[in-house]
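Okay, structure first, notes after.
Of the protein chains in this complex, one is absent; all others appear in place.
Up next is subunit A:
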Amino acid sequence: MPRRNVRRVVGLFVSAGLLLLVVAASFAVGAKQVPLDQVWHGLFHYSGKETDVVVRDVRVPRTLLGLLAGAALGLAGTVMQALTRNPLADPGLFGISAGAAAAVVSGISFLGVTSLDGYVWFAFAGAAVVSAVVYVLGGGRGASPVRLALAGTAVTAALNGYVFAVELTDSAALDRMRFWTVGSLASANATVVGQVAPFVGAGVVLALALARPLNAMALGDDQARALGTRPTPTRVLGLAAVTLLCGAATAACGPVVFVGLMVPHAVRSFTGPDLRWVLPYAAVLAPVLLLGTDILGRAVARPSELQVGVVTALVGGPVFIHLVRRRRMARL
């Protein structure tokens, strides 16, 4: 094995170790601090005492959802950036969350959906439709970063008008929506985790399988064809993966921006551009980021908490601006 790959494998193990640490912290930190030995007790010797219930019924589903949503957002961001050859691609910026929000508010107001398990399907459908619309309006294969971002902004604006109109006429819908829109892992439960897991699983498999063709696509359509990759099926499958992953993540925890944007950039800086390495790294490190920001949100505002969507935006926004300010970006 070349030395570079040895380093990459070691790095992947280190990342996995980091993920374990974050998961342990996510079990322990919160409104009620649970020491690690109690966490262990709650996980493997469940006896129904208070800390056991906290760990098993609150922290475990929340952490699992964080793992799933984080991996989904990280992979979706990576695939989107590769597909559009656009360093600023991010699921949250491209109107996908607005599509999900419009579908959810319709469900709440017109069909009387009241539980998170019910929202999931609406959010999923909305996200799927809007991601396709934005991609097409953004110019499909010829999309430039600015065009895609603006298409996302336009779709978001039009849909927000609709969401506002519904909220203003129906205050019950407003009351539910304001907690969904902010993006949070707090309302996770076993049902929701079970609902989104198959979609995330399928998306992860699809995304990882696309590493090689997407690598070829980075050279441009003609070169990719010469290397034996068929661009159109790759693109369609890539979009399917993005929709599965973003749709599931947004459905389960509401809109979370910038995770899909930041992780691939961070990962590429030490793996290089090879997607066969970037994708697994993103799948491991994105949950580290999402759970890390979630823990941060729980720790800074205790006993209340700062929703993970807020923390990621506050952390991710400056990273985005830094990327835009870099000289290379200015010429996009």
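By definition in this document, a residue touches a chain if its C-beta (ideal position, glycine included) is under 8 Å from a C-beta of that chain, and two chains touch if they have at least 3 such contacts; residues count from 1.
Just so it is clear, contacts and distances are computed from a predicted model.
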What name does the UniProt record list for the absent chain among "Iron complex transport system permease protein", "Membrane protein", "ABC transporter ATP-binding protein" or "dolichyl-phosphate beta-glucosyltransferase"? "Membrane protein"
Given the contact definition stated above, which residue among A:S171, A:T232 or A:S269 touches the chain not shown here? A:S171
Touching the left-out chain: which of A:A151, A:L237 or A:C253? A:A151
Can you work out which residue in A:G17, A:G161 or A:G220 touches the chain that's missing from view? A:G161
Of the residues in subunit A, which ones touch the absent chain? 88, 92-93, 137-139, 144-147, 149-151, 153-162, 164-165, 167-169, 171, 174-175, 178-179, 181-183, 257-258, 306-307, 309-310, 312-314, 317, 320-321, 324-325, 329-330, 332
